[in-house]
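What follows is a single structure, written as structure tokens, with notes after it.
All protein chains but one are shown in place.
We call the chains A, B, C and D, going by the order they appear; numbering starts again at 1 in every chain.
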Amino acid sequence: MLATVAQQAQDTQDTLAIPSVDAVALLPQLILMVGGLLLLTIVSLVKGRMPKSATTLYTVAIASASLISTIPLWHRVQNPAEGPTSLMAGAVGLDGFSLFVTWVICIGVALAALLGDGYLRREGLDGPEFYVLLLLSAAGGVTMASANDLIVMFIGLEALSLAAYVLAAMHARRIASQEAGMKYFVLGAFASAFLLYGIALTYGATGSTNLAKIQQFLSDSVLTQDGMLLAGLALMLVGFGFKVAAVPFHSWTPDVYEGSPSPTTAFMASVVKAAAFAGLIRVFVVTFPSYAVQWRPAVYALAAASLVVGAVLAVVQSNVKRMLAYSSINHAGFILLGVQAATATGTSAALFYLLAYTFMVVGSFGVVSLVGRGGGPDRHHLSSYRGLAKRQPVLALAFTLFLLASAGAPFTAGFLAKFGVIGAVVERENWSLAAIAMLSAVISTYLYLRIVGTMYFSGDEDDALERPKVRVNPAARVALTVAVAGTLALGIIPGPFADLAQDAVAQLVAAP
Amino acid sequence: MQDLLWLIPALPLAGFLILVLSGGRIREPLAGWLATAMVGASFAVTVAVFADLVSHGEEERTFTQTLFEWLPSGSFQVGFGFLADPLSITMCLFVTGVGALIHLYAIGYMHGDPKFTKFFLYLNLFVFSMLMLVLGDNLLITFLGWEGVGACSYFLIAFWHTDISNATAGKKAFVTNRVGDWGFMVGTFLVWTTIGSVNYLDISAGASGVAAVTATAIVVLFFVAATGKSAQIPLFVWLPDAMAGPTPVSALIHAATMVTSGVYLLVRLNPLLFEAGWANDVIAWVGAITALVAALIAISQNDIKKVLAFSTVSQLGYLFLAVGTGNYVAAIFHMVTHAFFKALLFLGAGSVIHGMAHDQDMRHYGNLRKYMPITAGTFIVGWLAIAGVPPFSGFWSKDEILAGAWDYSSGGKVLWAIGLLTALITAFYMTRQVVMTFFGEEKWRSLTGEGHDPAGGSAVNAAENADADLEHSPAHDQHGLTPDFEPHESPPLMTLPLVALAGLAIVGGLINLPFSDQFERLGGWLEPVIAHEHEMPGGSTLVVLAIVAILAALTGIGLALVVYVRKRIPAKDIEQEAFARGFYIDESYSRFVGGPGRRLFDAVAWFDANVIDGAVNGVGTVTQVAGTQLRRLQSGRVRGYAMGMAIGAVLLVGYAVARMGF
Amino acid sequence: MLATTFVEYAVWAVAAAICLLGALGVVLFRNPVHNALSLVATLFGVAVLFVAQEAYFLAAIQVIVYAGAIVVLFLFVIMLLGVDAIESLGIERHVWRRPVAIVAGAGLVALVLVAVLVGTAEVTGQPSSTGSLGGEYNDIERIGRALFTDYVWAFEITAVLLTIAVVGAVVLSRKPTEAALDEAEFDRVVEESRLDEDVPEELDDDELDELEADDEAVGSEDLPTYVDEPGVTS
Amino acid sequence: MSAAIVASQSSALIASESGAAFNPLPWLVLVPVIGSVVVAMVPANRPGTSKQLALVFAAISGCLSIFLLTEFHAHEAGFQFVVDREWIAQLGISWHLGVDGISLFMVVLTGLLFPLAILAVDPHHDEKPYYAWMLLLMAGSMGVFLALDLVLFFLFFEIVLIPMYFLIGSWGYDGRVYAANKFFLYTMFGSALMLVGIVATAYLHQQAAGGELTFDLVTIAESQSIGQGAARWLFASFALAFAVKVPLFPLHTWLPDAHTEAPTAGSVILAGIMLKLGTYGFIRFGLYLFPEASEWAAPVLLTVGVIGITYGAVCAAMQKDLKRLVAFSSVAHLGFIILGIFSFTNQGLEGGVLQMVNHGITTPALFLLVGMIYERRHTRQISELSGLQKVAPVFAGVFTVVMLASVGLPGLNGFPGEFLTLLGGFKGARWWAVVAATGVILAAIYLLWAYQRVFHGEPSEENRSFREISLAEGLVMAPLIALIVFLGVFPKPMLERIEPSVEILLEHVGNHSDADVTDVAPPSGVAAEEGSH
Partner (left out) sequence: MNQQAYVILAALLFGIGAVGLLVRRNPLVMFMCVELMLNAVNLTFVSFAKSLDDVGGQVVVFFVLVVAAAEVVVGLGIIVSIMRRRSGVTADDLRMLKG
């Protein structure tokens, strides 16, 4: 299709310099997009005759294909002879960074799809649109991560977000889901406006929306009047801050995470967050390192506030899903530490964190989606977890692993993730932030212990043992197994993964 | 024979181990005989070593034997070693000798007790510890023994532990001793940091180089230790309570051996004492005052063992008076004689108690010489010895202490006068005891069913103790004293040691007669150990002082006879309430510990639970409150959230404006 | 030249007035239909301003797409839902909300303007070397060329965006076949919220805060553990 | 790789690789981990299967620790059995294990206590997870004492919290959940800043010394390239973690709760092993890593240590719960170790290490005994117990021996360490030691008072049927009692293995700080040696 268009353009206008399309380099995104559209087509054609789990398998396959298609690209990028390139007239950056985020997104999509399988059936929501939206949203996320142009990034963000709004609101039988979608949408649109205004000001200040060009411009000339640029950065930070759920732009997070269907929540916490951070890093760390002196304190403030507010608010919750939502704000604070450092170390630490967090958070919300059933508003209440360890020791142990990993327990993914970002902060000799981070980790640990304690240490005395067992459908079992494996692998043999995260940022497209 | 030195403590230890490992299979009377045999064997070895030492020249009478390194740590090297020299062997001789006799006695005394084996096990352990204390070639081994005897003392005082007051007495003894141990430990540290070694030989060699201030500090610290172990003011309060233990224990531990270890320690360190300046004054004065105070208290005691306990405290005061005045030979001399006669008196008292259905109240006694002649006879020997009537052993040793004090530089005359007064009082209360016990009416015949007269201060305690003995020593009549009770003499097993000790109490003075150097055998024998010889007053003064001392003793006896036989003066006028209650010292301690002390402890515990832990929980509470407050912002209303974002945006843009260049 | 400038100013002034009045109308009119119509005015004003800045094609699209499609969609939804009920603008839960909102908005505008306008240059970026607005091509061509050269990827991605929108609209507008699981809970919350809004305007801050506090106090308690009695829950 | 090279170049602290072909160190950690997985996997059809399995694995690890002890070269100062493998290369984190005289006995103690604890105490429910957690705890404990990499150390330091959290929370007593949370959060709070400190240490080291980022303890400690001011801050971050773990006043309040509510085995391990992580950390990561800062901070630590000695004892005396009393006694005992460590003397440090081991024998023994009391009477309230000596004399005798060891009676194992710490303390920090020595009085007060209330007197009605110690219980206590006596009489084998490491550590401290670490006897000591033969 693309080629045809280009061909036609070439025919009509000789002078039109259509950029060459390196389809292989775009494969990860194309697979997701085409996969989504194809699924849409298939289901509209063969509706009613498809086996129920086929869509799940299909989605996982597409995500895996996308993931696999990055491997040759990775080798290409890491090959010193070739290195990172920009494609499509400089709109897309193909570098280790974008590929790493693509992995995170693909893993998140696959796991969320697996979680969705049982959930949709259970809730009577058997619609393939869920998977279509997952794939298209992920395509938007990958676009965002690989965007080398602000406008492409914006469109990618919108694609990601619009799909996420729908995914949040798509549970027709729960008004809470629609409320969540509504809140997410209104605030998301509000934030998008800020982001866009920031892009506008940046455009005015630098004369381009292309990140490479912006960088070129900034390295060539010194702005004596940097007010417009700084205002633009500030407004973009509002937009990204919203997407990554940084305080004070976080307030949607608990409500939306709670109200959304749990697989969607897992998707939002992993994929959306990863893509948003990718955008944030691409814009701020990669493009505006020369303004790091100015923007770092602002990110510092967001990080510190997220760390503390997320942890403190999480502690007083009694709804497990909400607890995890607040804890995701705390985690966002941690990842912001890596951003705040504005160094290669910080970026690779943030990437590693995102990867680790994907496993932990998908696992956590996976368990939540299994345990929280029924119609009442308290289905995710802490008391639903009483005695879970007695009823279903394996499930409880898995949840414990995810929670402890979130707390940063040794030999889990969470530890090295935290270790990395703290290291990045320390490297910047930013002691106060490191201290705040670790203390917030202690506070949030209380929250994780509360859940673990409820599962393990209570329930002898009441009817906890007689509660019905939670049936773990095969897809969810696979998802949880993968999440467990990932959480442990990143903790016990983190070397290869940390290597990847490090290599991912060794050389970036927009970097001078 | 010197190589067998290690056998001296090893034998009692072997006895202890055999009895422990047998797990109670060795029973009465075999356990008793075994224990006795071990101590007896130990005595034999001691004698052999003694003979060996004697056979050497005066300069070669010091021998060390190190078994292994105990605590080697850098420059701190301490071996598990023994030191045999005239001083330690002298101590060993009477520890094992008297110890063996008391073991023997105990076989009879403890007859029928269900914990017979355990008793001897402890007793053997005690002898082992005591020998370690005495034989150790350094401060640390001494400390090992020092603590060991303390622990054994604790076990044995609390031997009949089902009575809580016995247990309390044991604990009190241990804790009070621990106060002294603080001094011992810190003193040891100071010795090591000053001299670089804790070996006695090194200390003797290095003492002269120690600065006076340091030496004073060291000596004061060790004196603190000694006041604990040897029951001096202010730490003497445990000893009277320690009478809760079986009587052989009182005789062995709380009269003859353990309580003298403080004196031994100071004599051991006499080279340092020489350098220690005013510390010696402290020792002398504390000793003298303790002697007097304890003697006064003894006047009003009605418990036969309590009288002897306070008497022991008083006599120990004498020893410290001697040590303080530099009269080490006299101290050791009196220690030995005191061991003989005090052990005799205690065993005699035990025999009486044994014969009187474990009633210890002297007011229930009377005319017992008729029923238990051997006990009475030997007790009277002891009485004369302690009262200082020549030629009994006590006279010689006590006289030497008094004479030695006469010329002491700081207030020697006053010290002498106090000592003399104490001697008079000693004679008085001992006479009172003998009269009340062995003479006069058979007072138990007039006892009413009500039992014991609660009047008279510590008599209450005594009565309780008596009850305790009664209850837990099933060997004898369980019914207590009734008017138709017939006292009986103790079995030969018990009277034999009495006779032996009585003999020693009579002739004990022979080892150090003041007539000439030739007769001062003990002085000569100890000379290598004593760094600086004490100068005694000249011949005529010595004689005059001796005569005055004899007069004082006779006066004391006479007074007592006037009061208790002739009853010219009512006993009540003399037996002051203040004496009976030990000058309220113990009570005020108890009141302090039970009052402000307890409150302080309670306050600390309260502080911990509420302030410190409260702060910890407070952090949690603050977090919760902060979360609850912050939570109100999360109102659920989307416009509120938008407002938060808008304000955040304003702040961020404001920050940008603040940072922009103009 | 002067005339041109005057005309420019006049156009700007009129269009700006239309825009601002329209915008105020969006915010201030109580009837949603009026709001939508005011929005059209603003959009039209903006289109005029586009024209004033030589963005003719965009101006056309602005009118066609925005006014023609988007606002119509709004009106359609208003009619569909019958939500043209008049919103009682006089009532606001928190008296402080509006002043704070206005201060925040004004502050934001002021700060942005300070940042943008301080100094002499209109923009700090350098003029484009490739995509000049003048030159041989006309407006549409220029945009077309840019779309298929520099912005071709963005253009392609837009397709995904629109697909998502379509799928989303389909998913969301499906009529639910059965009652929502949390219908009762929803009704209760809405009822509660309605009660709040009956608070008369005269209530002073303290009283409102109290009301708020009571409300939150209930809300902040842990949810009760019983399941099937949503009516009793907090 | 580079870390390994730097490490091998650096200093005398690295002794040559041990001659033994088989290096037990990794297996000390791995065997319990494997055991834990096996226990968790094997279906426990018959009660007791889990226990037997756990016991086997713990015993294998224990035997390995004994093997380590026999193969250890007694008079070498450096680390032996060194393993140094790359782990996370790009961060300079390596799997660096080694053992020296300071850690050797803690490893052996760990190897001994765990099998005993597993043997001695049965959980009353859910035995499979219980034993799995126990084995995991064992692995973590081993790892802490073996790790020579800052991050590895931290990992093990933290990982032990998790099994202990579950042990307390699942198998503890009434207030277990509160205690478990408090334990976890408090200790994690302490170590949170240590993580920052660890990262900062490595980073500042790299900055100052050049080369690649490394977390290797030996490399960093030997180069001592971090500036004075920074080093002091870093030390503070480490010290906070260790102070919580020890625990030092006023950071101790997690301990009584955790000890009291933990199941007996948990208390045994807490007291025997986990408290030592703090003091061990002070030696290994305080003195070695930051000698100057340690010396600088010594007055503060000495003060809180000495306060702990007296304060812990006073609090112990007033406790109504027997287990709580023992818990508070740990606060007091650990204070002695701190005194010894921060006296910067040979004697103090050796005594400290000795005391670490000895406290790790006596206090667990006390906890076992208290556990036995609880098993019989289902109460630990002192007021509800009485006269037990009459009904269970052997039990009382065992208790007495352990108690006296705890009091510090010479001839039992409590004494050598306590005495040496005080002696060293007196040499290096005189007045602190003088005050600390009062602790020996207070120890006698609280323990004897408790003993009297529990064992003496006439047994009340409920206590009359108190069961005498059983053969199984006796078998558990026997090795402990044997060690109590043996180490009291003959601590030399330990001291001579500890000494070289302590000497070289002190030399290191002396080289890099103003601390006077000379251990030369005063002149007359020379004369003394001649005199004693």
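Note that contacts are C-beta pairs under 8 Å (C-beta built on N, C-alpha and C of every residue); 3 or more make two chains touch, one makes a residue touch a chain.
As the structure is a prediction and not an experimental result, all values here were calculated from the model.
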{"item": "Chains still shown that are in contact with the chain withheld from the display", "value": "A, B, C"}
{"item": "Among B:Val149, B:Val529, B:Ala642 or B:Ala656, the residue in touch with the chain that has been omitted", "value": "B:Ala642"}
{"item": "Positions on chain A contacted by the hidden chain, ascending", "value": "151, 154-155, 158, 162, 165-166, 169, 172, 175-176, 178-183, 185-186, 189-190, 192-193, 196-197, 199-201, 203-204, 207-209, 254-256, 258-259, 317, 319, 322, 377"}
{"item": "Missing-partner contacts on chain B, residue numbers", "value": "631, 634-639, 642-643, 646"}
{"item": "Missing-partner contacts on chain C, residue numbers", "value": "5, 8-9, 12, 16, 19-20, 23-24, 26-27, 32, 35-36, 39, 42-43, 46, 49-50, 53-55, 57-58, 61-62, 65-66, 69-70, 73-74, 77-78, 80-83, 85, 87, 92-93, 97-98, 101-102, 104-106, 108-109, 112-113, 116-117, 122-123, 125-128, 131-134, 142-143, 146-147, 150-151, 154-155, 158, 161-162, 164-166, 168-169, 171-173, 180, 182-183, 185-187, 189-190, 193-194, 196-197, 219-220"}
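What we mean here is this: only the chains that are shown with their structure count from here on.
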{"item": "Whole-Å separation of chain centres (CA-atom averages), chain A against chain B", "value": "78"}
{"item": "Chain centre separation in whole Å, for chain D relative to chain C (CA means)", "value": "65"}
{"item": "Junction residues of chain A - those touching two or more other chains", "value": "223-227, 230-231, 235, 316, 446"}
{"item": "Shared-contact residues (touching 2 or more other chains) in chain B", "value": "628, 631, 636, 647, 649, 653, 656-657, 660, 662"}
{"item": "Residues on chain B engaged by chain D in the complex (per definition of touch)", "value": "64, 66, 68-76, 79-81, 118, 137, 140, 143-144, 146-148, 151, 154-155, 158, 161-164, 166-168, 170-171, 174-175, 178-179, 181-182, 185-186, 188-190, 192-197, 199, 201-202, 205-206, 209, 600-602, 604-605, 608, 612-613, 615-616"}
{"item": "Residues on chain A engaged by chain B in the complex (per definition of touch)", "value": "182-183, 186-187, 190-191, 194, 223-227, 230-231, 233-235, 237-238, 241-242, 248-249, 251-252, 254-255, 294, 297-298, 309, 312-316, 443, 446"}
{"item": "Complex interface listing, chain D residues touching chain A", "value": "86-91, 129, 151, 154-156, 158-159, 162, 165-166, 169-170, 176-177, 180-181, 184-185, 188-189, 192-193, 195-196, 199-200, 203, 233"}
